Structures are given as structure tokens and as C-alpha cells.
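The other protein chains are all here in position, but one chain of the complex has been omitted.
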Amino acid sequence: MTVTRASEPSGNPPVDDGDPVHTLSEGVNQAMDIAMAEDPEVFLLGEDIEDPIGGVMKGSKGLSTKYGRQRVRNTPIAEQAIVGTAIGASLVGMRPVAEVMLMDFFAVAMDQVANHAAKLRYMSGGRTHVPITIRTSVGGGRQFGAQHSQSLEAWMMHIPGLKVAVPSTPRDAKGLLYSCIFDDDPCIFMETMSLLFTRGPVPAGRFALPLGVAEVKRAGDDVTVVTWGWQVPEALAAAETLAGEGISVEVLDLRTLVPLDREAILASVARTTRAVVVHAATQFAGPGAEIAALISHELFGQLSAPVERLGAVYSPIPYATELETLAFPERTRIADTIRTLA
Amino acid sequence: MTVTRASEPSGNPPVDDGDPVHTLSEGVNQAMDIAMAEDPEVFLLGEDIEDPIGGVMKGSKGLSTKYGRQRVRNTPIAEQAIVGTAIGASLVGMRPVAEVMLMDFFAVAMDQVANHAAKLRYMSGGRTHVPITIRTSVGGGRQFGAQHSQSLEAWMMHIPGLKVAVPSTPRDAKGLLYSCIFDDDPCIFMETMSLLFTRGPVPAGRFALPLGVAEVKRAGDDVTVVTWGWQVPEALAAAETLAGEGISVEVLDLRTLVPLDREAILASVARTTRAVVVHAATQFAGPGAEIAALISHELFGQLSAPVERLGAVYSPIPYATELETLAFPERTRIADTIRTLA
Amino acid sequence: METPGAGMMTPETSANLSDDAAVRIFRTMTTIRSTEDRIMRGLGAGEFRMTYYNVRGQEAIPAAIGEHLKRDDYMVTTYRGMHDCIAKGIPLDEMVAEMCGKVTGTSKGKGGPMHLSDPQSGLMVTTGVVGGGLPIAVGLALSSQLRGTDQVTVVNFGDGATSIGATHEAANLAALWQVPLIFVCQNNRYGEHTAFADYTRTPSLAERFKGYGMAATTVDGNNVPEMFEAAAEAIGRARAGGGPTFLECLTYRLGGHTFGATTEYMDPDEFAAAEADEPVGNYRRWLIETRGIADATLAGIEAEVTAEVEAAVASAKASAPPPPDELQIDVFADPVSVPR
Partner (left out) sequence: METPGAGMMTPETSANLSDDAAVRIFRTMTTIRSTEDRIMRGLGAGEFRMTYYNVRGQEAIPAAIGEHLKRDDYMVTTYRGMHDCIAKGIPLDEMVAEMCGKVTGTSKGKGGPMHLSDPQSGLMVTTGVVGGGLPIAVGLALSSQLRGTDQVTVVNFGDGATSIGATHEAANLAALWQVPLIFVCQNNRYGEHTAFADYTRTPSLAERFKGYGMAATTVDGNNVPEMFEAAAEAIGRARAGGGPTFLECLTYRLGGHTFGATTEYMDPDEFAAAEADEPVGNYRRWLIETRGIADATLAGIEAEVTAEVEAAVASAKASAPPPPDELQIDVFADPVSVPR
């Protein structure tokens, strides 16, 4: 994996392939472990996050044993209470990390997220603020069906006051989550299930990545793929295939959607003059629409081709594998789309 | 108001200025009244919708008196129960019209809306479906503050399975609501507060407008403004001003966002080669992003200028009038934006 | 905990339960049990794949309730609802096919095990969102009230679902409107991996639900005669216009949260006691010993059921996955409404 430092003004440290190898879930776990060790005001709450379960996706494994059940708290099945409780504690300076088991379940808690967490700083004229992090697993591609497979980052992006992080590697997961926990505003942290147990180098010890800084996961000259989360490895695989066909693809991993690294997007596409925006969220009125509209507007007249978007088809996510694989973008369809541009 | 029939393939009847004049709220009331008279399976539920209140925005005024409290039902303050109850009754063939008092309050009911109403037809392979209509008032521009002023159509558009209607005139309100009530899928019907008591001609008796058919509210040649709801009269006012400056503006009122009248949008912009998308929703990751991305993609190379977007600024809606008027688009800023293109 | 089912041996509790009904209930419980056994065997052998929410231990609840329901009564259940679906009469082959994602399934393979529904048999909704089915059930029940029919609606949910807002809103509204709805809380003592006492201080769910102004009782959900009587009373009241009832049915989840999931957080002694007292075998013994039903009769039913289940699995396996063009069908009634 080539990494340029071009898009890392804030001194985003380079990947050192000598770093110990961990899963994305372990990266998440390390960030919380270090944050809890550093700051007694950090605590965790959510469903089944205590040991022996340690979270149904294992993110908090070992932490209740290490820090106790005061700071790692199982909750009832009550997402409004989970998010609201985090908000309340954060208003007086604590740094709660709440877990909403699956992103689809945000639907029961959007009032706390959108009408309260996102707005309290503004509604109080800055007298209060909400330094919470809400971790959530994102399904898709696992036959979980229509209610357990949604990527809803577009809902979050559209509400002023929410930051949104979507790591695609164990390293990014650790660095971004650490920064979310210590950020002074509400952060939605999306953990893509299909990446949770993929492995990669993770810097040991305290490690932070700035929010709002995209990373070029693969450098290229002909076409820019703007993507995040689940679709990053898919895009990298497509780029690899196309390299064999003489098409040089740059894969830009946004890593956070709010703040949005506008400069990195425009710099890359200004160079390649071709862009494809790829995401697991529904394409229609999805997150890619903002990015495609941004590129088309800012680089008007400089593009060699229309900005393409590749997201989930317009339908609830079907259960049968044979249909679900058609519902989400994946390497071959990404490659096909890129070929139409190059 | 000029009206072309060009964009009305489905025989959308013309405005007859001889029609009796009513408010938008009265148009809504007439549609429900006629639907209830025609079909005993139509019933209404929501907070304070019974007489003497008849809905805090008066939409159901007189209907509980006329049809009784069995068919016009006050509910507790419980939006999940309101929407869920409507869904349940609709599964067995009734046609409930639920009211969610303000669009901001959808945030407490999104699970019923997005995970159930939108998905049940698909999740049951078509064995069930959800013919409900959810009416809601949309604030903004009235000093209601950050939690009572949001236009959240983007949330709805992004969830496959939901139709979204946003009338800008009393006539459209009557015709669209009637069609929503008898549509076999869930429809979100947005009633813009600042337009509720504006007056206009409304055809007497049974009157339906097809969903998915935009209307040219003013024909023009130089620039197309794509808009809906609250911003339609603002765009018309801007167009009027600009006519005096020799700029001919076409105002296309989408009327429904799902189904989206793609053909009408592309036909108009293909002709004018310039487009501004205007809406009251937050601009970032907003509904206009989809439309701007669509136009930029489909008309690549045929546009004389980048597609501009004008939506609410990225901030919770402020309370003080002096700030709130800066937060939303309005006629002068629309006109300024158009001037930069023409 | 007091062991569910333990009280079953008292014959006087079965006065109104005829032999025919008792045997029909046995058939239903046996069908549920043998379908689960067959699915687990298939999963273990890699014969097919799915996320399976085991119902072992909870068979008696829907089997006893089902005896009082007509085909046109409505039911809503959850991901852990295969037993409810079987008791309500979903065709077994269509159900298994759906769980396997096949086109002959109830949802053409597009819904999956968490979204079984078949209006023909009155199974209206299966939801994967905890608590999500309850407000919908209020609407189903309201439709019967408005139409003046004597249909009732049964909504099944777990003990853990009592913590979520939708459940509360539905209970308050159902009581207010006196709709013909039976809230069947299948208290299997765990919400995913969390025990009852770890998510609420409520001493009794039935007491709590009385607070909404509705009838509420706690019943031994593993005791068929007791379940049968409690269901008769609640359903009878609902049909007669007497409004909703909350039934807390005490049972025990004889497995992890899903097939293959850990049970390490469950008290082993408690688990062993519940397993020793598991309702199907328990009920079978009771039928023979207390009700004098011939072992051969029951064995005959078991043989028939095994064959039915095998046939359902075979037809599911033989069935094709949904064709690609199904992807955007059933989004709207009218495909042209789908945005491109």
C-alpha cells in the first residue's frame, strides 16, 4: 500500500510496516484502553459491552475487567437512554463513549443525536458542549437483511454539529477513535463489520490521527476514487486490477466525512480530471451526492468526464446473497465504472 | 403565474384562475375530507387533531365533528406509536393519515418510518405493503429555534421505499395529498408553515395530481431554478426581479422528491444550460446535492456554468430573526446567485 | 429462579384443555422442536447458512396461544419468532425456504429469517428491531376495532424489549384505546447477553404494565395448561371488546443468543435445571402420565412431523435463489417510481 504524505498537512504520521499487526477491532479496543488509562473522565456505555462479551463485535473486550463496571457499563436495550446519558455526562466535562450496536438502530435515537447532541453547543451559545463519541457497527454483505445492513452516514452529515469518522484500516481506527474521544464535539464513529477482523499494522501506544484529513491509500494519475470504510479495500483491489490494464487509479480514503477534506479531494481530482465516488450507503441522496456536486462545481470545465457515483442500489438490502452482492458496490463493478472513464 | 403543460405528461390539469381561492391548509383539509367521504378505510390520527383544535396548524379542522372521533383520533404524545399504529392498520388495507406535528419530531420516530414503513413491502417480498401518509408541518423563518425549524426531506429521500411530497400552493397541496392518501406506498407529506396560510385557487371537489410530476411555475430561458415548498415563492419573486433586468428565469417546482421528475429537470436545464437548486434544508449533504450531481452528470459538457446550490447554512437554525434570515435562502440571495450565472 | 414448567403436573389446571386440543398443541410443539433440530443439524453440517435465533425452551408459549387463534387473527413477532410463525400456521416449506434465502420463501428470499411474514396465515410482521413490532401491532388491533370484527392481534416480544421506548408508547396507546391486543412478553430471562436483573430494577413486569390501566399477569410459559388458560382469558377478553392484556410468560432460553453463540454468562446450574425441565419432553410425559394419551399416538405424530420437516427442508434446498431482476422489485408498487 503506497502512502503519500501530501494530503497530511497536520503531520499525520506515516505507516510503519514494522508496527505490530492487529485487527480493526483491536485498534478500536486499544484506542479506548489508552483513553481510559489517560483520563478518568472517559467511560463506556452500551449493550453487552462488559466482559465476558466485551461488545458483540468485541470492541470493548477486556475493558470492564481492567477498568471495572463503573466505567464500562452495560445498559438496557434503550438507545435513546444510552445516547442521552452520554450527552448528559458530557455536558459537565466527562468523555463518554456510547455504543449503538448497529447503525440501523440509530433510527430509534436520532432525536438525541440530531436534536440534542448536534445542537446543544449552538443552542446554548457555546455555554455547553457535547464531547461524546458514539461507536456503531455497520452491517452489509453479511446476509443480515434490510434492518441490519444500512450505512447511514448521510443522515449524520446532513445535521450540522456532528462529526463522522469511518476508518478502513486498524491503524486509522485506532488513531481516529482516539481523536474522537478527545474531540470537544459529538463524533459518530462507524465500524464496518466486514472490516472489523481484517489485520494491519497499528502503532503501539498513544496514537492520534487528526479528524478531517483524508489519506491517499494508493497514488495514481488517471482516475481518483473517493471513498471510505468498507469500500476502500474494494477500490484498492479494483485499482490493482486496472494497473495491469495500464490504468493508474488513485484511491483517496476520506476517513472522516465531517470534517470533510475538501482540499484533498479537489487536489487529487484536479490532477486526474476523473472521479468516481464509491460508498456502501444508498446512492440516491447519499453522501456521494455531496462529494460529486462539490467536485463538479469546483472543477467545472476542468474534468475529462462526469463524476461517477457508485453506491448501494435504491432498495432495502435484500437477504439472499445472490441479490445482496448486487446491491452493494464491489471491486468488479468499481473497475467497470473506472474503465468507462479512463 | 405562467404554467406550461410541457412537464405534465400524465394530463396534470391546468390552473384555472376561476377556481375558488383557499389557503394551503384548506387545500390539505379538503383532500382529507374528500378522501374520508370516499373511503371508510381512511382515518386520521395524531396529536390535537380533533376539534375544537383541528390540528395545531388546522389541517384537520372540522373533520372530527364531521366524521366522528373514531376516524379522527387524538393520540398521546408518542410519535413512534402514531406512526407504528398507522403502519399496522395499513398492512390490512386501511389508509391511515398520521400527523407528526413538526418535521423535527420525526427524529423520535425514524425507526418506524425508515426501518418499518419503508421496508415492509420489500422485506415481505410484496406480500404486505404500507399505504400510509404521514403529514407534517415544516418550520423555518418563524423564530421557532433549532429544534422546530428543520426541513428533513433528505433523510426521507435517502431511505428506499418512501415517497416525499412538498406542495408549494393550495392547489398542489390538495391534489398531492389526495394522491398520497390513495397511493399504495408510504408517503411523507410536508406542509411548509410559512406557506400554510397563503391563498390560491383550488379546484372544487375530487382533485388529484400525479406524484412524480414537476410543474414549471414560471417559464424562462436563461436559468432554471429547481426548487420546492417554501422556496418556490422566493424563487418566483427573484425571477420577477430579474425579469426587470432582462434575465429570464424558469422556476421548476418539483412538488415530489420521490418520485423525482428527472426528465423535467433535465429537459429544462438542457434548454437553459444553467441551474440553481434552492431549498430550505441544510445545503451540506442535502437534497440539492442529489439534484446537482444528477444535472452535472447527465448534462456534462452541455452546461454554461456550474450548477449552484442554495440551501440553509451549515448551523443549527438560530433563534434571533437577524440571524435566522441569514440562515435560509430567500429571494435576494437567490437573485444574487442567479446573476452570477446569467 | 423458580423452574418454569414445574407446576404442570397439577391436573386441575387443565380442566378446559380437551384431549384433541392437548394433542394439537403437542404437534405444534413437536413441529417447532424438530424444525429447530433439523436446522441446527443443517447449520452444523454446512448444509445451508443463516443467522439462526434458537427458540428451544419457548415452544409451549405460541403452541398454547395458537390453539385460541383463528387464521384471520393477526400476529407480530421478532427475529426469535420461528416458533410463533409455526404456531400461527406459516407454510413450513415457505418458511424454511425464506430462512435459506430461496425464491419459494415467504418473501422470495429477500426478507430472510428475521423478516418472516405471511398475511394468509395472519403472520403480519417479523421485525429485527427490538420493540419495533409493538406500535405496529396496536394498528393491526385498531383495524379490527374500527371494522367491528372480532379479530385479535397477538404481539410477541422478549423481556429485554420492555426497556425500549416503542414498547411503552404502544402499551399506553393500546390501553387508552382498548384495542383487542395481547402483549406476549416471552421472558426467557436474557436480553441478548444481559440477564433480566442487570437491565431493570422492576420487580414484576406484569405489575409494571398494570400501570397503563390494562390487565396484566405473569404465567408459567412452559406450563401448557397454565399458558392455555391464560391465553384463553386474554384472547376472550380482547374478542369481547375488553381491551388489551399483558402476559408475562416465564420461560428460559435453552441456548445462546443465536446458534453457535456463547452461553458463558449464563448460570450453568440454572441452565441445567431448565434443560432438565425442558417443555417439550415435559409436556409429552404429562400427556402420557396425567392425560393418559398413548405413547404410540405421540410417537406417530413425531414421525409425521419429522417427515414434514424433512420435506420442507428438501424443498427449500431444491429451490432457487431469487433471480437478479428481483433486486428492485417490491420497493414500490409501481417500479417506475424507483429513482434511477
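Remarks
In this document, chain identifiers A, B and C correspond to the written order of the chains, with residue numbering beginning at 1 in each.
What we mean here is this: a residue touches a chain if its C-beta (ideal position, glycine included) is under 8 Å from a C-beta of that chain, and two chains touch if they have at least 3 such contacts.
Everything quoted here is computed from the prediction, not taken from an experiment.
Of the chains on view, those touched by the hidden chain across the whole complex are A, B, C. Of the listed residues A:K61, A:K163, A:R255 or A:R274, the one in contact with the hidden chain in the full complex is A:K163. Of the listed positions C:S163, C:Q186, C:N223 or C:T251, the one in contact with the omitted chain in the full complex is C:S163.
Only one of A:V15, A:V56 or A:A78 touches the absent chain when the whole complex is considered: A:A78. Per the touch definition above, the residue from B:D19, B:D48, B:D184 or B:E298 contacting the chain not shown is B:D48.
Residues 163-169, 172, 175-176, 199-203, 207-214 of chain C touch the missing chain (whole complex, contact as defined above). Even with one chain removed from view, chain A keeps its contact list with that chain: residues 43, 70-71, 73, 75-76, 78, 80-81, 83-94, 96, 108, 111-112, 115-116, 120-129, 160-161, 163, 183-185, 211-212, 258-260, 262. The omitted chain makes contact with chain B at the following residues, 47-48, 52-53, 56, 74-80, 104-105, 107-108, 143-148, 284, 313-316, 318-323, 326-327.
Definition applied: only the chains that are shown with their structure count from here on.
Mean C-alpha positions place chain B and chain C at a centre distance of 41 Å. A straight line joining the Cα centres of chain A and chain B is 32 Å long. We define each chain's centre as the mean of its Cα atoms; on that basis chain A and chain C are separated by 37 Å. Shared contact sites, meaning residues of chain C that touch two or more other chains, fall at 107, 109-111, 115, 127, 129, 165-166, 331, 338-339. Each of the following residues of chain A touches two or more other chains: 80, 104-105, 107-108, 145-147, 284, 314-316, 318.
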